[in-house]
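Apart from one protein chain that is not included, each protein chain of the complex appears where it belongs.
Letters A and B name the chains as they come in the text, with residue numbers starting at 1 for each one.
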Amino acid sequence: MDLGGYFTLIGFGPTGWGDQLLAAALMTLAVSASAFFASLAFGLVGAAAKLAPSAPLRWLAEAYTTIFRGVPDLLVIYLFYFGGSQALSALGHLFGHAGFLGLNAFMVGTLAVGLVAGAYQTEVIRGAYFAIPPGEIEAARAVGMGRLLMLRRITGPRALRFALPGMGNVWQQVLKESALISVTGLAEILREIHIGAGSTHLPFDFYVTGFFLYLALTTLSGFLFRGAEAWTMRAERRPA
Amino acid sequence: MDLAFLIATMERLLAGVPLTLELSALSISTGAAIAVLFAVLRTSSRVGEWLVRAYVYMLRGTPLLLQIFLIYYGLAQFAAVRESLLWPFLREPFWCALLALTLNTAAYGSEIVRGGLQSVAQGAIDAGRAAGMSRLLLYRRIVLPLALRQALPAYGNEMIAMVKSTSLASIVTLMELSGIAYAVISETYRAFETFLCAGSIYLAINFLIARGIAWAEHRLNPHLRPAA
Partner (left out) sequence: MSTPAAISVRDLHKRFGANEVLKGVSLEAQAGEVIAIIGASGSGKSTLLRCISLLEVPDEGSVAIAGEAISLRTRRGRREPADRAQVNRIRASLGFVFQSFNLWAHMTVLENVIEAPVHVQRRPRREAIAEAEVILKKVGMVEKRHAYPAHLSGGQQQRAAIARALAMRPKALLFDEPTSALDPELVGEVLRVIRSLAEEGRTMLIVTHEMAFAAEVSDRAIFLDAGRIEEEGPPAQVLRDPSSERCRQFLLRYINR
């Protein structure tokens, strides 16, 4: 592996793969962010259901977290990739559409990875809610706050501070799991790397490039999350 | 729902269970041994600490599927690898997947074991030293037993994660549980039913692991249970 040739290969020159790799990295970020926000939504609903007074709601949430934390992500992706088209085509037939309908790969990735991560997010948010000292909730009640106002002003911000480290872990997980979406053909990092490896017969060069691309993404976003954590912890630090 | 299809699918999928279990058991056990070694190495010297930290950082910062591809497709780029004694192993998807799974779980596991090591009370170590134990004996009889008990619940979660991760072996052509599930789906386009069958098998395996860990915790921690 000669280094000059390597940098031409992954560079932005006419024979380089730089453009594709950059686009792929952006795609990885986009689908990861999309799945992460989906997981936040699923996690909020899941945590609310787990904390709900209604028993069936709690069982439903329990079933959700048990299934999606116990089944491989790859199977969930297959479920949405093939199952999504199965359902959509059936729906299409109903409305007189004869052909094949499918979810696009980006949607599949968002939903599948988002649902799996949402199961973990549920536990993170639930744990954060229980980490709030009960005295603070009582104090909010004592000044006459209603449930919604309390959620917005007191429990929400406090829970976020306790949840942020866990959410950072879920984000890292989502970023890495997004590589599995390559099986649906979405042009994210692993997919482009795989194509590059196949068409140039330089698999090692390409996979190592992918390795460091992911490492850069996880490292940089790790810094961001730690910065956000430090910001939410500002009240806990002593003044300088 | 089509019961006959479910039963037929279940039968096909069950044939993949031995391979799933084999990959899981081998990677978890070998990975755990390496994890303990790395965790101890990390506490033993400056150089060891940095080597293990770099290893853990790289393996936890990248997708497992990429690690599998790097070993299975990437290494073959080099003639030296293709002509080496290891080639009979490195050209087999089974050994490549197993190697990647093992190296991956060793990274996560070593962090869990490290947490366990840090939880061992200094007093217990002092007492061992005061009794004249050598470093090796101290680790074998006092530090590791206490650390591993502490690490067990978190390690149980890692084992379950590994069982799920063995599904990635299907992408390098291994016909374990997920590989067969993929084949069934692409033949029949019945993703829901197949997911139901394959998912419940994974859930059953992971349920058994969780029960096993809980049982082991109960057995190994009589000192944490209320006195009889």
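What we mean here is this: a residue touches a chain if its C-beta (ideal position, glycine included) is under 8 Å from a C-beta of that chain, and two chains touch if they have at least 3 such contacts.
From a predicted model like this one, the values you see are computed outputs, not experimental measurements.
Here the chain not displayed is in touch, across the complete complex, with B. Taking the complete complex into account, B:Ala121 is the one of B:Ala33, B:Leu86 or B:Ala121 that touches the chain left out. Touching the missing chain, out of B:Ala33, B:Ala131 or B:Ala204, is residue B:Ala131.
Among the residues B:Ala100, B:Ile142, B:Val184 or B:Ile209, only B:Ile142 touches the chain that is left out of the figure. Where chain B meets the missing chain, the touching residues are 121, 123-124, 126-135, 137, 141-142, 145-146, 149, 220-224, 226-227.
The rule is simple: only the chains that are shown with their structure count from here on.
Per-chain CA centroids place chain A at a distance of 23 Å from chain B.
Listing the residues of chain B that touch chain A in their complex gives 57-58, 60-67, 69-70, 73-78, 160, 164-168, 170-171, 178, 181-182, 185-186, 189-192, 194-195, 198-199, 202-203, 206-207. Residues 1, 66-67, 69-76, 78-79, 81-83, 85-86, 172, 176-180, 182-183, 190, 193-194, 197, 201-208, 210-211, 214-215, 218-219 of chain A touch chain B in their complex.
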